[in-house]
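A single protein chain has been omitted; all remaining protein chains appear in their positions.
We call the chains A, B and C, going by the order they appear; numbering starts again at 1 in every chain.
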Amino acid sequence: MKNTFGYSVAVTLFGESHGEYIGAVIDGLAPGIEIDNEYIAHMLTLRRPDGKISTPRKEKDEYRIVSGIVGNTTTGTPLTILIPNENVKSGDYSEMKTLARPSHADYTAECKYHGYQDSRGGGHFSGRITAALVAAGAVCKCALEKKGIYIGTHVKRCACINDRDFDNFKQDIDAVNKKTFAVLDDKCENDMVNAIIEAASEGDSVGGILETAVIGMPEGVGEPWFDSIESMLSHMMFSIPAVKGIEFGKGFAISDMRGSTANDPFRIQDGKAITETNNNGGINGGITNGMPIVFRTAIKPTATIFKALDTINFKDMTDAVLEAKGRHDPAIVHRARIVQDAATAIVLCDALAMRYGTDWLK
Amino acid sequence: MKNTFGYSVAVTLFGESHGEYIGAVIDGLAPGIEIDNEYIAHMLTLRRPDGKISTPRKEKDEYRIVSGIVGNTTTGTPLTILIPNENVKSGDYSEMKTLARPSHADYTAECKYHGYQDSRGGGHFSGRITAALVAAGAVCKCALEKKGIYIGTHVKRCACINDRDFDNFKQDIDAVNKKTFAVLDDKCENDMVNAIIEAASEGDSVGGILETAVIGMPEGVGEPWFDSIESMLSHMMFSIPAVKGIEFGKGFAISDMRGSTANDPFRIQDGKAITETNNNGGINGGITNGMPIVFRTAIKPTATIFKALDTINFKDMTDAVLEAKGRHDPAIVHRARIVQDAATAIVLCDALAMRYGTDWLK
Amino acid sequence: MKNTFGYSVAVTLFGESHGEYIGAVIDGLAPGIEIDNEYIAHMLTLRRPDGKISTPRKEKDEYRIVSGIVGNTTTGTPLTILIPNENVKSGDYSEMKTLARPSHADYTAECKYHGYQDSRGGGHFSGRITAALVAAGAVCKCALEKKGIYIGTHVKRCACINDRDFDNFKQDIDAVNKKTFAVLDDKCENDMVNAIIEAASEGDSVGGILETAVIGMPEGVGEPWFDSIESMLSHMMFSIPAVKGIEFGKGFAISDMRGSTANDPFRIQDGKAITETNNNGGINGGITNGMPIVFRTAIKPTATIFKALDTINFKDMTDAVLEAKGRHDPAIVHRARIVQDAATAIVLCDALAMRYGTDWLK
Partner (left out) sequence: MKNTFGYSVAVTLFGESHGEYIGAVIDGLAPGIEIDNEYIAHMLTLRRPDGKISTPRKEKDEYRIVSGIVGNTTTGTPLTILIPNENVKSGDYSEMKTLARPSHADYTAECKYHGYQDSRGGGHFSGRITAALVAAGAVCKCALEKKGIYIGTHVKRCACINDRDFDNFKQDIDAVNKKTFAVLDDKCENDMVNAIIEAASEGDSVGGILETAVIGMPEGVGEPWFDSIESMLSHMMFSIPAVKGIEFGKGFAISDMRGSTANDPFRIQDGKAITETNNNGGINGGITNGMPIVFRTAIKPTATIFKALDTINFKDMTDAVLEAKGRHDPAIVHRARIVQDAATAIVLCDALAMRYGTDWLK
């Protein structure tokens, strides 16, 4: 359904980088959920570029909820979030209009939209749109917390520097959710930031790996075939620009293991089923088993860099060279982490409402 | 939609390992597609266990198409494929009924279906159901070939042994589609098979990585946000049992690269846009760019092994030990490759029919 | 989604009049629902032609449930019903293949399927397919009854002869569900049957109006805009061949009333809200209000009649004359009533599962 995701809780995204508004409509939220504006604002802040290792574009993200609430409480009808675009400098992008930025969507947008696409700042493909996704996801994430479901994402790896794994999940999730640069091991923040700055100083960019954990999910949610929890989460995560891979539990590493070590033995602990290891990332047969859901995404290095690049002019179909100007992030992995949290929250709200009904989240 | 995938071309799966039939309904296929029964039979053969490095369960897979065709030509109305289950030995599974096989869906099925699930042979969660997916996908894959779109999958890695990468795509795709054990470099087949046999001899199992390539896809197919080609393919791939990760193009490796090497420079070649590298796997901004679509999935080692495993009895919620009997594969990666082809074909048929209309595939 | 209806409980239909099987897949049924085969067989019998005022085609409708149950209990995974086609006489239809039967789908099928449609006996457009819909709906209707939700349909009008309205809903629903020719006032059965026989003797056909009542639906089910209960029911009802109109409550008659008489005053009765009249048919703002849901459909006279009809040959696009042979019903309204019951049950199961979760129907 293109720009709408979900059945029971469905999010519709709209907007362009340099349009009047970007925004999102969340349909199907239970009535009676309290909107915590500080929570939303905090998540938007974490996504926002800080100007040091991010684009100096100033974004205030002063969102407004223009439908679906009375006071600060959801009504159960579509909740619409508007975020005005500010500080827009279209001029910087004029040259690019017919030069395809390599690894961007410029050329594919041309193929799909035949020249009618809004090419200013990436238009509808811009990472800017994720601000609307974050705002919508913040509403969902906050509601999930009231049901005891917690989501957190850290920069597992950036510029080949590794953070440690999740250990005490609740504590680690709480910790990263407070951090601007979300690493579990504070020592690696400096290394990562320096690596980003170094790449930036060379006009280049770096990528990384994001790891998300979810705790508190009831067991028995998800479907055996096409709507496995992995299917729904991956469907959503590949909507996030720059994501080129996703893996659950041990992921690609499990393919090198033998069954005898890969299998997660079940045990009874305090009357509840647990697994001793969690190589399957909390999901068996597409359905939650009550253990933490753990997955990682591969974030590619920012496509726009300040080096001359071979490319084409897609209007006259000739070879060309592109030199980017404007404001661009040398890395987005540290900003994308909050997008991943938000996106995860949306998927889980939908899965839970499908499983337990439309009032469940209340 | 649980067991239905797709909008314009939609596949519905049904059946259990030990039920009367498994099957699939393909709705929305263009009218006038010729069904090539040899093609379907060949793909079903490639999925079938061969008894040497697979379960000795005999499956004839004598499918019947019981609706949606006149003679051998599609009518445009739902095409239904039935595959009878044969050689069923339910007795072997009786012990397991309340013991959760680790890393299987037994426990999560119990949580979701409250004891009503068909637990014989994995029931609806069984890899057996993929035979129906393969048959449905074979119809789609064959139709795509007539439009110049070719799909092939090889065992990129198994038991830590690597196959070579795709090189000449058309040639390599043709080659693997003829092979029972799909590797590009024939030399690694022996090593992989021996590693599987060795694991089997120890009552253990191995996993691997599957790599799929698609050539001939028109550029401009897919959607910027929630229905990116990556979203749709990953949604489908995580429906395949044992898949725990997926990556497009360079995938997780791209997260270690810098933008200057990760970016795929565009060039004009014979009047057509190409990229000099294909680190993005043929997809920019969720939309095809005309280059080969390349992705890899992580296949976990078969969960059922012949070693005593710690687990629980989920009826009385006590710790237990499980020793598997019956017929099980020491590896499924070499069988899953054809499932991945089939699943890919279904996704692409849907995406193309959404883009170009319901007659396009004719 | 063409041949699939529903989100949480979804039914997929397949088959052709003269194919091997017709059938349906019900996905999303709660686990633990007991299948009452007598109930299903009874509903199939009510749909079946009796040879007196219906086509003499013999249909045994020996359905089989080939997936989704263990014993007689649903597992929660897709339940597939197969009904073999018997007593097929394709020869009778050979002449019609390029002559469009007026008011049938022959010409529109040609436009859509370009000559590839199965034209034998109406193919996928045949009323025969409703047998699968009835079987699927029977499973749903039986499950709803165990939750106190009862559905019944009577022939409100046939050949311009009127049956009385529903009065004591529970009693009337019980009564019609036992009758082969479903009228509330037994006296009008003879008149209607005679009118049908008379039309048949002249090679002609008659239509009628079906009225359905549903009692026991919880209040608060349905959505304000696009998924109003009326929207979902009408979407489904227009899938039934020959339905050309639907109205809820007073329907078209309410458009002649004034607000002061059309409005349904609320009252409290035994602590529960009721309305003194039910001109809105149990639905306000698209959402159930706890009163009986009442709606009527207009069933057109059977299109195939035994008179020479002006038509076209759509192969060579010339005028032609068609004289129908074969087996055809002079009326289908008395058979369609059970299709309407079944179709209603499917819609309500989906709406209830969306509202209360996937376990609700158990």
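Everything below uses one rule, namely that a residue touches a chain if its C-beta (ideal position, glycine included) is under 8 Å from a C-beta of that chain, and two chains touch if they have at least 3 such contacts.
Remember, it's a predicted structure, so these values are computed and weren't measured experimentally.
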From A:54, A:80, A:297 or A:344, residue that would touch the chain that is not displayed: A:80
Option touching the unshown chain, where A:49, A:102, A:123 or A:137 are the choices: A:123
Residues from chain A at the interface with the omitted partner, ascending: 1-4, 7, 10, 12-16, 19-23, 25, 27-28, 31-32, 64, 66-68, 70, 73-80, 82, 112-118, 123-124, 359, 362
Chain C residues touching the omitted chain (full complex): 1-5, 7, 13, 100, 102-105, 107-109, 111-112, 124-125, 129, 157, 159-160, 199, 204-209, 219-228, 230-232, 234-239, 241, 243-260, 262-268, 271, 273, 275-276, 279-281, 283-290, 298-305, 307, 309-312, 314, 317-319, 333
Positions on chain B contacted by the hidden chain, ascending: 7-8, 77, 224, 354-358, 360
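Here, only the chains that are shown with their structure count from here on.
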Core chain by centroid distance, with centroids computed from Cα atoms only: B
Separation of mean Cα positions, chain C and chain B [Å, integer]: 38
Rounded Å distance, chain A centre to chain C centre (Cα mean): 45
Distance between the centres, which are taken as Cα means, of chain B and chain A, whole angstrom: 27
For chain B, residues contacting two or more additional chains: 1-4, 7, 13, 112, 124
